[in-house]
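For this view, one protein chain was removed and the others were kept in their places.
First chain written, first letter: the chains are A, B, C, D, E and F, and each begins at residue 1.
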């Protein structure tokens, strides 16, 4: 190694400066580093700090540089704070653009020319997701992820119809508290509220446990609060990390009184917002929202009042109408009833008149028919009787003639009979009679030979004597 | 003629004589007498018949003189 | 004429006489009397018929004098 | 005329007489009497009818004078 | 007129008379009496109807004097 | 007027009377009485309605005097 001889320290510094300038003057570097020993001179707007790299999981340093941000660099940091809601302070990891500068008295310094907002946002978001997952995991009964939304016990609480007793978690003397208090007290509707402030620090993760403790104070207070409001706001709003803190998220999610957040975060939604019953942007909005809530109740009252009034007036009109209608109906029906009865009476009268005239008339016709029938009948009867009589007379005439004729015929029979059986007829047929001693005899034994007797034949008497007698056998 | 014998008596006797002769209950010596009696009875009957007929005709002719249908 | 014989009785007797004559149940001796009786009965009946007819006619003519349908 | 016979009784008797005569259940001896009775009954009925008719007409004319449907 | 007969009773009796007359169940002897009764009943009913009508009209006119919808 | 009948009772009775008259279940004898009753009931109901209306109006005007939106 060549010896350059003895030189003044400043000469060395100049030579180093020369080398560094040759090597780095045109270059800028994006480096990932942690911030420590940060101071911010507000008047000059100078940031002084150190950028370090540690062994992961320990505090052992691997690299360390002094750093500063002036002018445009300081402006970049202010913009960063504004965009991320993250204060540029110790113990944050940043992706930062630096120039390497050398100064004889300050040695090597990194001059900030820019800072990557997105890198820090990513880191914050990553942390946030881890916290949310842990909340869900460790409080499964009270916190659940449902789709992209988070359900919490607090969200499931019902707001009372009217909110009057409010516990307010905020920083003492903060602009947020003043805004909230002012808006509440001077509401245009004259609503009165009981505001119970519970002061606590609302920035810096270190205050998370204190805030949690204040919440427990609220829970244990003898007053039954309608709502807990967590607010911060006014002034420079840079550090919201407390509202992404696990302890704060957990106590909000599980709190038995509805929680409203109004923490003035313009960009992101914090875990506290996600866990709370309601979240609004600012303390003033929180106050307005509460006033609106009460206002809605009052409007409900007014609506009910209007409905009742309207319906009652309607009902009275309807009832009056019903009465009028009933009166008209009763009137009409009464008239109709009377008219019906009149008609009915008239019809009955007409029928009675008609029938009253018809009945005697019909009887007249009946009697007239009877009379005609009666008067014609005797002549017919008498004529028939006459005919009978004539018939009888004719019969008698006929029968007596027959009678007499029959009698004559019977007599004629006897006349001819007598003629036939008389002795004269017999003699004429050739028979003869024997008369002996003056008497007609029929016994031949009475006569003996020599006896004298007469025989009568027809109209002659023959005197004879018996000469002989012998038997006669008819042949 | 017997004045007081009726037609029916006369006719009955006639019938009896006929019956007697029919069953030859009459001797020849009486026959002539019976026949004579029958002849008389017939005459009586005829007379009575004639008389009745005359009377009846009179009555009928009177009936017919009366107008039955005036 | 018999005063108190009715038309019906007279007519019945007449029918009896008619029947008797028809079945020759009348003796010749009484025939004239029966016929006479029949003749009388017919006369009685005819008279009664006539009388009834006259009366009925009277009644009818009286009725017809009264106006039945005024 | 009988004072206390009703129209219905008179009419019933009249119908009976008519029926009797119709089926010739009336003897000739009584025919005139029955006809006389019928004639009287007809007169009674007609008189009663007339009376009823007059009364009814009076009542009806009074009814009709009253305005029933005013 | 009967003081204490109701319209309904009078009307029922009237309907009965009408029905009796209609089916000729009324004897001629009673016809005039029945018609008279009917006439009286009609008069009673009409009078009662008139009275009711007047009363009803009075009540109604009083009702209408009261304004229902003031 | 009955002191202790309610509007609802009065109205129900009124409807009953109307229904009875409508289906002609009211006798003429009672019609005037029923109509009178109906008239009274209507008056009762109207009075009650009027009273209620006045009360309601009072309450409403008091309600409206209270500024609900100050």
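In this section, a residue touches a chain if its C-beta (ideal position, glycine included) is under 8 Å from a C-beta of that chain, and two chains touch if they have at least 3 such contacts.
Note that the structure is a prediction, hence the values are computed from the model and not measured.
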Residue in contact with the excluded chain [from A:15, A:41 or A:311]: A:311
From A:45, A:89, A:144 or A:298, residue that would touch the chain that is not displayed: A:298
Contacts of subunit A with the absent chain, listed as residue ranges: 160-162, 164-165, 172, 189-194, 196-201, 210, 214, 217, 221-223, 294, 297-298, 300-301, 304-305, 307-308, 311-312, 315, 319
Residue ranges of subunit F at the interface with the undisplayed chain: 6-8, 45, 48-49, 51-52, 55-56, 59-60, 62-63, 66, 68
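Assume only the chains that are shown with their structure count from here on.
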Shortest path length from subunit B to subunit D (each step joins two touching chains): 2
Rotation angle superposing subunit C onto its copy subunit D by C-alpha atoms, nearest 5 degrees: 15
Of all other chains, the one whose Cα centre sits farthest from subunit E: B
Maximum centroid distance from subunit A, chain identifier (CA atoms): B
Length of the line joining the C-alpha centres of subunit C and subunit E, rounded to whole Å: 67
Whole-Å gap between the CA centroids of subunit E and subunit F: 33
Junction residues of subunit C, two or more chains touched: 7, 28, 31, 35, 42, 46, 49, 52, 56, 60, 63, 68
Residue numbers of subunit A (touch at least two other chains): 320, 323, 327, 334, 338, 341-342, 345, 349, 356, 360, 363-364, 367, 371, 375, 378, 382, 385-386, 389, 393, 400, 404, 407
